[in-house]
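All protein chains of the complex are present and in place, except for one that has been dropped.
What follows is chain A.
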Amino acid sequence: MSAVVSLTNVHKRFGAVKVLNGVSFEVGRGEVAAVIGQSGSGKSTALRCINALERIEEGTIEVCGHAVHDPKLDRRALRRDVGIVFQSYNLFPHLTAEQNIMLAPMCVKSLSKADARTLAQDVLARVGLAEKADHYPEQLSGGQQQRVAIARSLAMQPKLMLFDEVTSALDPQLTGEVLKVMEDLARGGMTMILVTHEMSFARKVATKVVYMHRGTVWETGPGAMLDDPQTPELRKFVGGEM
């Protein structure tokens, strides 16, 4: 029961396309797992399955004690424990940064407006945006929007955070500020799974690397595995990325 997340032999297809082909891996408490692999290898799909955004056909997924593969899964209970951040931020455009963050604590945890505001200020400070509380998404840069999106997830005090290529839409400078927030989170002991193309970040922060290839976990190991690939595919992939 020490694993926060465990996937066992997960299969998933979209119509005729087999996307996950028996994926298995575990992530323990406080671990930072970097999921890497070529485009189309099923990284996003695996992450979405963990958060029950996709149904799986076969296998089991346990997340924070929730049996995600179970059709009777209480999705809202799962989402209380899991935060997810997407590449495209997905902030609510009609709400300020602060209101974006306050919405879920008020709706889901019935926090009072005052408490939710205090919480929002707290998480905004954690991502270095305390002074942007009253800004609307369109008034923020991509990096700032992504940090607000991370803060919005953090406000729900998740036990697990999922990140799907959260810096892919950002230029290098903005990427840095988002990665720093994630690094702080990792150092604070948050359990995280991140799909990323940032190899140097994976090397520095990840306690575990999951290399996906053709819908399976091709190779997995500690961060150092990137410097000593065992399979030709990973060797080629790491070579290509650098």
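As a working rule, contacts are C-beta pairs under 8 Å (C-beta built on N, C-alpha and C of every residue); 3 or more make two chains touch, one makes a residue touch a chain; residues count from 1.
In this text, contacts and distances are computed from a predicted model.
S.K.: Could you check which of "FeS assembly protein SufB", "Molybdopterin-dependent oxidoreductase", "protein-glutamate methylesterase" or "Amino acid ABC transporter permease" matches the UniProt name for the chain that's left out?
M.R.: Of the names offered in "FeS assembly protein SufB", "Molybdopterin-dependent oxidoreductase", "protein-glutamate methylesterase" or "Amino acid ABC transporter permease", the one UniProt assigns to the missing chain is "Amino acid ABC transporter permease".
S.K.: So which of A:Ile36, A:Cys64, A:Met156 or A:Leu174 would be touching the chain we can't see?
M.R.: The one listed residue touching the chain not shown is A:Met156.
S.K.: Of A:Ser88, A:Gln121 or A:Thr220, which sits in contact with the chain we cannot see?
M.R.: A:Ser88
S.K.: Against the chain that's been left off, what residues of chain A make contact? List them.
M.R.: For chain A, the residues touching the absent chain are 51, 53, 75-76, 79-80, 82-84, 86, 88, 90-96, 103-104, 107-108, 136, 138-139, 152-153, 156.
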